[in-house]
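Right, chain A next:
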Amino acid sequence: MSLLELREETVGYSGTTVLRELELNIEQGERIALVGESGAGKSTLLNLIHTRLGETAALVPQELGLVQALSVFHNVYMGRLHQRSIWRNLRNLLKPAKIDVDLVMPVLERLRLEDKLFTSVGELSGGQQQRTAVGRALFHPGDILIADEPVSAVDEHQAREILDAITAEKPTVILAMHDRELAIKFADRLIGIRDGKIALDEAASGMAPKDLDDLYRNGDR
Partner candidate 1 sequence: MMVRSVLAAAGVFALMQAPVATPVVAADFVFTAIPDQDETQLRKRFGKVAKYLTKSLGVTVKYVPVKSYAAAVTAFRNNQVQLAWFGGLSGVRARELVKGSRAIAQGKKDPFFETFFIAHKSTGLKPSKAFPKGIAGRTFTFGSKGSTSGRLMPEFHIRSAFGKLPNKVFKKVGFSGNHSRTIALVQSGAYEVGAVNYKVWNREVKSGKVDTSKVSLIWKTPPYPDYQWTIRGDVNKQFGKGFGKKVQNSLLTMNDPDLLKSFPRAGFIAATNSDYAPIKETAKKIGLID
Partner candidate 2 sequence: MTVRPEPSPLARTTTTFVGIAILCLIFADVAISTVDPWQEFNRMLLGLVTPDFYATDSVTQAIAYTLAFALLGVALANVMGLFLALLFFSRIVRTGCAVIRAVHELFWALIFLQMFGLSPLTGVLAIAIPYSGIIAKVYAEILEEANPAPLKTIPAGTSRASAFIFVRMPDVWAHFRSYSMYRLECGIRSSAVLGFIGLPTLGFHLETAFKEGQYSEVSALLILFYLVIATMRIWMKRPLMPIYLIGAAAILPWGVAFSFSNIVRFLTEDIVPHPLRSGAGMEAFWDWLHMMVIDQAVPGTIATVQLTMIALVATGFLTIVLFPLISPLLLGKASRFCGHVFLVVARSTPEYILAFVLLQLWGPSMLPAIVALTLHNGAIIGHLVGRYTETVSLRQDAATGFNRYFYEVLPRVYRPMLALLFYRWEVIMRETAILGILGIATLGFYVDSAFADLRFDRAMLLIGITALLNIGVDAISRSVRTRLRLQTSLEQQ
């Protein structure tokens, strides 16, 4: 079943075009990796997809969007703020309820953050912060996860763990990644962006990192 169809989409900020004449179809259950040079338009495309999908999709933006002053619990719990009453949210802000801590805990265990439950995010390392942001997206009730470079600050082993957790929890996943090898391993569909256009859209199986070289060479405009 088709989740989203983009037809002749053009997106730009203040006069400059970032994405041009996009044609894209995303099916439910797909695992998609967006690849391409930085500045090619991956983040813009992710944001566009997120805007179209609305609250059924969880988002991990590149800058994570964590609230430094709050604990890991609170930041992860935020994935379901919109589903809870304001009173419950307020109560959890002041003093986390056991029932909600018990719900958040499995997510943290998966991401190896269980011992940081009540540590404030400001005190965490970059990798731990990234995992917290992923945790928030995993806790989000939607079936779709959109993430912009979600494993850029962790080592390769942890990256695999995080990606495994994501695939286990969310049927449909769209990631932007700069590690080509990891992208090919993780995804079943690769979309390459170059100069604001989709330059490649193929099944990932059987591809090698060097097949993507074209995307990274300075394009002749």
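Basically, a contact is a pair of C-beta atoms (placed from the backbone, for glycine too) under 8 Å apart; a residue touches a chain by one contact, two chains touch by 3 or more; residues count from 1.
Quick note on selection: all candidates are chains of the complex that A comes from, given by their letters.
Since we're looking at a predicted model, the values are computed, not measured.
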Among 1 or 2, touch partner of chain A in the complex: 2
In the complex with candidate 2, residue positions of chain A that touch it: 47, 50-51, 55, 57-59, 61, 63-65, 67-71, 73-74, 78, 81-82, 86, 89-90, 93, 95-96, 98, 101, 105, 114-115, 117-118, 120
